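What you see is the complex with one protein chain gone and the rest in place.
For reference, chains read A, B, C, D and E in written order, and residue numbers begin at 1 within each chain.
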Amino acid sequence: MSTLHVINKANALPACLSVAGAHDALLLIEDGVYAGTTARSPQRPLYALAADVDARGLNERLGPSVTVISDAEFVQLAVDHQPIVSWR
Amino acid sequence: MSTLHVINKANALPACLSVAGAHDALLLIEDGVYAGTTARSPQRPLYALAADVDARGLNERLGPSVTVISDAEFVQLAVDHQPIVSWR
Amino acid sequence: MIYGLARMIFGIAVHGAPYGSQASASALRFAEAAVAAGHSLHRVFFYHDGVNTANGLMVPPQDDPSPQQGWVTLAERHGIELAVCIAAALKRGLVNEEERNRYGLNAASLHPAFSIVGLGQLIDAIGSSDRFVTFAA
Amino acid sequence: MIYGLARMIFGIAVHGAPYGSQASASALRFAEAAVAAGHSLHRVFFYHDGVNTANGLMVPPQDDPSPQQGWVTLAERHGIELAVCIAAALKRGLVNEEERNRYGLNAASLHPAFSIVGLGQLIDAIGSSDRFVTFAA
Amino acid sequence: MEIRRILYMLRQPPYATGHAVEALESILVAGVFDQQVSVLFRDDGVWQLLKGQNGGALGVRTIGNVAQALPEYEVKDIYVCAESLAQRGLVVDDLVLTAKVLSQREQLTLISAQHAVVND
Partner (left out) sequence: MEIRRILYMLRQPPYATGHAVEALESILVAGVFDQQVSVLFRDDGVWQLLKGQNGGALGVRTIGNVAQALPEYEVKDIYVCAESLAQRGLVVDDLVLTAKVLSQREQLTLISAQHAVVND
């Protein structure tokens, strides 16, 4: 089973990417969502948590590789992956 | 009078350097002292706080531009400069 | 909302304090969504600065609520244990009546919905769950 | 140790919690060194997570002490006010007897050596000092 | 108490901690106290000023609205770092209030003129 990486600080994304597998899921939460803005988001697919994106006013500012998901979808990602790794 | 910049996270040093004057004093404290290690310390003179350097075992690992000072010397730097700016 | 057929047992750790980090609030929303999707949650383990979630003397501003009340409500409805690490709690001033008496303190500060446990309960939470999620500081 | 002739009034702000940051411990060493060098310090202002320094129910491990006792000793010896911001304190569960009664809480948690003040006292601390130092989280 | 030049330098993003909103509350009080207060938003602190925030998504106050109140509290000298905006793909029209954009050299000058600098 592949890994779910949960990134809650934008600066932690590079460390996560250095050990993330091609089929792992990467989810940006809290201040991690700034790593999904067009000015800095990487090419690879990323998820970003809706509540954190909305609060920060970033809905129109995310890169094309970023998919916004709900809390319920976060739970489903956690069901579909193991282990779940936090990066701060 | 010139400014005293107090940096307590290594990652905050670049932001500080971008607005520090040539005659300003820069003091690394807490986890800021890692910015003074040879692998990353910049050319310009820096101070580093002895207690934080000692605790972390960095005495033999600081770059040549770094001067280790005591708590009493930190106080004297604060006397000799204004304002005092914290960077985290 | 139910996405898949799998019903899982989740374990959750909370490492950041309310007002000092989003960890407790993010973990609460995750826990609520997990329960709403039909999954179960036996224990939430509060560690590091996360133990501050359990401070029973907080007066949160109306427009800036603490996640504490949400945890208490969720725990009561679904029989979830809100477990606070004793070592992390004692040094941060989170004590129940028992610890208050043991150490001769003036008062207890822990909210009664939270229980004080040892670090072994973190291992137990991991060993008893299908998925374990840390909400970092 | 006296380096210069100047005798200054320092103001200090502490923004980080014991065990969550070094802010309170670093500020304490600075304050002790300033007083030892003949400078004065009227007020230390605890803000943000720094208010946790004032938790009167802490049981610190012997080998991992809280800076709280150092602050209390320094303040008693040199007449320094240990001022805790009321807004930051209330939402983090740091309350004195007066606030306890006002909000109908079960107990007070603030160490008696610390006083609860408004944000105006931060401005006053800046306006009354020659040098102001923030110890960040 | 003397009148001092006090600069608040805000470098942290909103929401993840309570520090951003607490720092803004502190500035509103300083404005009322007749100090010469100025505010510099830089690094991730510029995100505090972004239009379109909605704290309600997290059940908390919208930080942009708090920041917007600064001028009403007699805090008129509001600055933002040019490079911090550019690095984040932001322009002044993206911000909830009118702020003077400063170069790094201008920030150096601003800082060195202060009696005290407070950060969040």
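By our rule, a contact is a pair of C-beta atoms (placed from the backbone, for glycine too) under 8 Å apart; a residue touches a chain by one contact, two chains touch by 3 or more.
Small disclaimer: the values here were computed from a predicted structure and weren't measured.
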Contact list for the unshown chain, restricted to visible chains = A, B, C, D
Contacts of chain C with the absent chain, listed as residue ranges | 11, 13, 15, 47-49, 87-88, 91, 118-120, 122-124, 126-129, 132, 134, 136-137
Where chain A meets the left-out chain, the residues are 1-3, 15, 18-21, 24, 82-88
Residue list for chain B contacting the dropped chain reads 8-9, 30-31, 34, 37-39, 50-52, 54-61
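As a convention for this text, only the chains that are shown with their structure count from here on.
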Please find the path from chain A to chain D through touching chains that uses the fewest steps, and give that number.
-> 2
Could you tell me which chains make contact with chain C and chain D both?
-> E
Using the touch rule from the top, work out which pair, A-E or C-E, shares more C-beta pairs.
-> A-E
With chain centres taken as the means of their Cα atoms, state the distance from chain B to chain C in Å.
-> 38
So, what's the distance in Å between the C-alpha centres of chain C and chain A?
-> 24
Mind pulling the residue numbers of chain A that touch at least two other chains?
-> 8, 30, 51-52
Which residues does chain E have that touch at least 2 chains other than itself?
-> 15-18, 58, 60, 115-117, 119
Chain pairs that touch, by label, are A-C, A-E, B-D, B-E, C-D, C-E, D-E
